[in-house]
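One protein chain omitted, others in place.
Moving on, here comes chain A:
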Amino acid sequence: MNLQGKSVRLHDMSLRDGMHAKQHQISIEQMVSVATGLDAAGVPLIEITHGDGLGGASLNYGFPAHSDEEYFCAVIPQMKQAKVSALLLPGIGTLDHLKMAHEHGVSTIRVATHCTEADVSGQHIGMSAKMGLDTVGFLMMAHMVSPEKLLEQARLMESYGANCIYCTDSAGYMLPDEVTQKIGALRAGLNAGTEVGFHGHHNMGMAIANSLAAIEAGAARIDGSVAGLGAGAGNTPLEVFVAVLERMGVNSGVDLYKIMDVAEDLVVPMMDQPIRLDRDALTLGYAGVYSSFLLFAKRAEQKYGIAARELLVELGRRGTVGGQEDMIEDLALTLSRARGVLPT
């Protein structure tokens, strides 16, 4: 693969996708120190939001240590060059949250929908674009549809005003050929002025390879997470990816040693558990299940005595999508009762 001379914009997820791995309990001090480190390392864009986006604070997904507003207020004024993005899932977050993020200096809004439901994002993408923000359409669980369908949905988001569209491998299911096809289809089918991005998870061990395939097929933005801190087996580990890009002659503008140090000195010590490809995270990738289900399934296993792997495989078989975390406890309760573990 020859990527020599290409440029890519890296987007760090550790303080948003990493919120899943931290059960949304990242402290203000940790937020500020990691963001400051990433800023100094030259990472151009840092996402800061509840793991489930603006308005995600809930019993269903978990209440965070602090509100999105508090995190924005603490981090954004400290940034010297990095911009801050926020995620919004229509159905969870609303235009009110979007306005709040804008008022606090968030400069990129990423509006995320399941890969077949782009038409719920019109009002949010429209308002973000109207406010003059960098506006991204984020098509989740993109492994579940064909490249043609993905392009059709991407075009809807583009028509609402998005200037960048992501192919999001929320389950960490994709293999490089699939990434090549899907990013290729988006690149060929969207307006030349619309950027294409890729968001990976490492559940099949493919995050780096998939991200490279995405660049080769025309992606201009790649999501990663310093030390991989993210849902499931984590996102594309950013320090590793920066090293690979350097070897391949791709310009990212990120300082390798500095981001290695952020990973090792700041992020690894704050992990509640090692972010690794354990059997449950592997099951997410193998069965095509939304990565943030991981810790919910592990907790359900502890509480109801049904193996997380069994729960995840069944949820995959049912075609569960992002946001349906409630179905994990529901399924565990049902199976547990059927097996006489719980009284009926």
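Operating definition for what follows: a residue touches a chain if its C-beta (ideal position, glycine included) is under 8 Å from a C-beta of that chain, and two chains touch if they have at least 3 such contacts; residues count from 1.
The rule is simple: contacts and distances are computed from a predicted model.
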Study note, to complete from the structure: Among "Acetaldehyde dehydrogenase", "NADH-quinone oxidoreductase subunit J", "Nickel import system ATP-binding protein NikD" or "ABC transporter permease", the omitted chain is listed in UniProt as "Acetaldehyde dehydrogenase"
Review point. Can you name the residues of chain A that touch the chain not displayed here?
Key: 58-60, 90-92, 94-95, 114, 116-117, 119-120, 122-123, 318-324, 326-327, 329-330, 333-334, 337
